[in-house]
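Read through the structure below, which is laid out as structure tokens, and then see the notes.
Of the protein chains in this complex, all but one are displayed in their positions.
Note that the chains are named A and B in the order they appear, and that numbering of residues resets to 1 at the start of each chain.
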Amino acid sequence: MSRRVISLHELTEPVHWEVGNSLSSISRTTLTGGVSEGVELVTLKNPSIEISVIPTRGMGLLGGAALGYPLGWQSPVQRPVHPSFVDLSASNGLGWLTGFNEFLCRCGIGWNGPPGDDDEGSPVENPLTLHGRIANIPADNVSLFIDESDGSVGITGQVRECGLFGTNLTLEVEYRLPAEEPRFHVRDVITNDASRPAEVELLYHINVGPPFLEDGSVIAVSADAVAPRDPRAAEGIEDWSKCGPPESGFAEQAYYFNTSRLPTGHAAMVLANRNRDLAVEVAFDPDVLPHGAVWKNTAAVEDGYVIGLEPATDFPNHRSFERAEGRLKSIAPGEQLVTELSVSVLASTDTIQNTIAAAESLEPVIHRSAGNGFSPS
Amino acid sequence: MSRRVISLHELTEPVHWEVGNSLSSISRTTLTGGVSEGVELVTLKNPSIEISVIPTRGMGLLGGAALGYPLGWQSPVQRPVHPSFVDLSASNGLGWLTGFNEFLCRCGIGWNGPPGDDDEGSPVENPLTLHGRIANIPADNVSLFIDESDGSVGITGQVRECGLFGTNLTLEVEYRLPAEEPRFHVRDVITNDASRPAEVELLYHINVGPPFLEDGSVIAVSADAVAPRDPRAAEGIEDWSKCGPPESGFAEQAYYFNTSRLPTGHAAMVLANRNRDLAVEVAFDPDVLPHGAVWKNTAAVEDGYVIGLEPATDFPNHRSFERAEGRLKSIAPGEQLVTELSVSVLASTDTIQNTIAAAESLEPVIHRSAGNGFSPS
Partner (left out) sequence: MSRRVISLHELTEPVHWEVGNSLSSISRTTLTGGVSEGVELVTLKNPSIEISVIPTRGMGLLGGAALGYPLGWQSPVQRPVHPSFVDLSASNGLGWLTGFNEFLCRCGIGWNGPPGDDDEGSPVENPLTLHGRIANIPADNVSLFIDESDGSVGITGQVRECGLFGTNLTLEVEYRLPAEEPRFHVRDVITNDASRPAEVELLYHINVGPPFLEDGSVIAVSADAVAPRDPRAAEGIEDWSKCGPPESGFAEQAYYFNTSRLPTGHAAMVLANRNRDLAVEVAFDPDVLPHGAVWKNTAAVEDGYVIGLEPATDFPNHRSFERAEGRLKSIAPGEQLVTELSVSVLASTDTIQNTIAAAESLEPVIHRSAGNGFSPS
């Protein structure tokens, strides 16, 4: 693999790269105005897909487009918010919601899930705040690369989640676009830089809106088991895989999965449109991301009509519950946790039907009430 | 009306504009150093008045001068504070006070008043913080304009107060200076971008210091009723309209008003100096801003010797109290609330005396103790 590497600050104008008939590019914008002032946005393109990465927001992925269809959703938070304007501690630890609008947002890496004290955690990090800190820490050492051997383009960056007497973790993120396909790959490496083992939680909050989401869209997850997060989700357990139209006042429902492998070798979470001719597929290794959640928030479009596909190391319960259930990852000093996933846009009815059918044929155990070790209630 | 519009980023050097013998101008500074680093300041001038607007602080108005007299006060917070240095949640929700030094500061727009939980409000916004968020959110889409038909100059900008599962409001602000008079006009439009009705509170915290304020200055408000906010204010109810000298250790007093219309057609709040030959008048429509407060904080000059004239949609009590009293504005989805006011500097003894007399002739009901639906105690 022969990589041409460009540091973010060298990227003063767009770079184009041609392999065969395929033209890829990397460009950069520094946003101005309002709460986006100073936010860096890096856009990677191949002929089928473009994605915009936000180094300033923990290497989150704002959105993009594939095959002409938008990737993302309409959050009430309209533009990327510079972390200096997000107060995670606000609103009893729910301040994270004032910065959340990404297509792909990491929740972690010291913890994810709801806010509140974790009696066994570090006092210097209590109370935990919703979904952790990583999405609101700017990345450092950001570089772009072009792989001359296969024409792929990508971006890498480091995010440090740390404090004296607390966690001391480095997250290294890589996004890579192949030369031509409507797909991108994510590779994350978390290193424990402390002298003692570190607990880690990582959830990929991948948020898909129209046109993938519409009345009649279907969700598929390759899983052994599915459970509702709470009584509200239990109300809809029979229809967890079905999506309704935008509905003002719809209260969110979350479903938890133990992920498992398809015959193709990976685990998958899919959202397909009504006609099953357009879908987003998230593929990953269930040994590394053995859990996951589906977030059904089919509220009004202006309130955020969206489905979250969320492969994870854990369920997004409070960390104290996940610890008790044995789902925390522990990383030894100096050791690393490597997670990978691919996000593809599928536009072939056959492929989509086959993937859904394969996932459904796993016939997961369906828990009809909350609890059972999946969630506290 | 034919407007020449200039976006903020195009304003790289001052723009001058002449109508008849009148020269107006618009200029821009980006502040550097300390907590002001990166704060944008836009100064609008006509021959009689200049005002400096802070897009970075929610389109607040820092201060200025009219007829050679300064508009503003001496807050212990000396320079404009970039919102990234203001922690609204700090000090049990009183952090707002570490950024407050404007001549005109909006309190709102989801709420104003003291901090604390609002059980009927959105959990993602609890606890409320003092005087809301709008003054510490940077504006977007900032533009300057020159109206070629009448020689007025102005500035517009948008501020978004939003978060997932919370409010989703857009405030559009316009300040306009006429071609010659020592006056400016404010026009605010609040739009509810959510799918459900939104509660709104807006108070204009207009803070006037010397030379308008001095020992013997007088306050006039066109009102039906006046009430003290609390027992401390009740102590001074007989003298609510009289201002004393700077007094170290003076504890603030606030008076609440139901505003009403003068024969001239608008409601007014006025602060005039001892000689009644210099005054600031705030004029507005009492149907839109039916309430208001006067903030008497005649502390030592170095502690902030100031009178606040505060027309509002509500009283600056906690939102839960205002809801119970039926004073919250509700905006339907997609609908707008438009508020307007004018701030004038008066230097004619006749005009000042007449305005004061007109307000006094309304003979408001005076409540001598706190409560009575005006405030909780």
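Just so it is clear, contacts are C-beta pairs under 8 Å (C-beta built on N, C-alpha and C of every residue); 3 or more make two chains touch, one makes a residue touch a chain.
Here the structure is a predicted model, which is why all the values come from computation and not from measurement.
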Touching the absent chain when the full complex is considered, from A:Pro14, A:Gly68, A:Gly163 or A:Pro211: A:Gly163
Which residue of B:Gly33, B:Pro263 or B:Gly326 touches the chain not shown here: B:Gly33
Residues from chain A at the interface with the omitted partner, ascending: 9, 38, 83-84, 87-89, 123-127, 129, 137-142, 158-160, 162-166, 168, 193-196, 333
Residue ranges of chain B at the interface with the undisplayed chain: 32-37, 75-79, 82, 84-85, 87, 89-92, 94-95, 97-98, 100-101, 248-249, 299-304
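The working rule: only the chains that are shown with their structure count from here on.
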Cα-centroid distance, chain A relative to chain B, in whole angstrom: 42
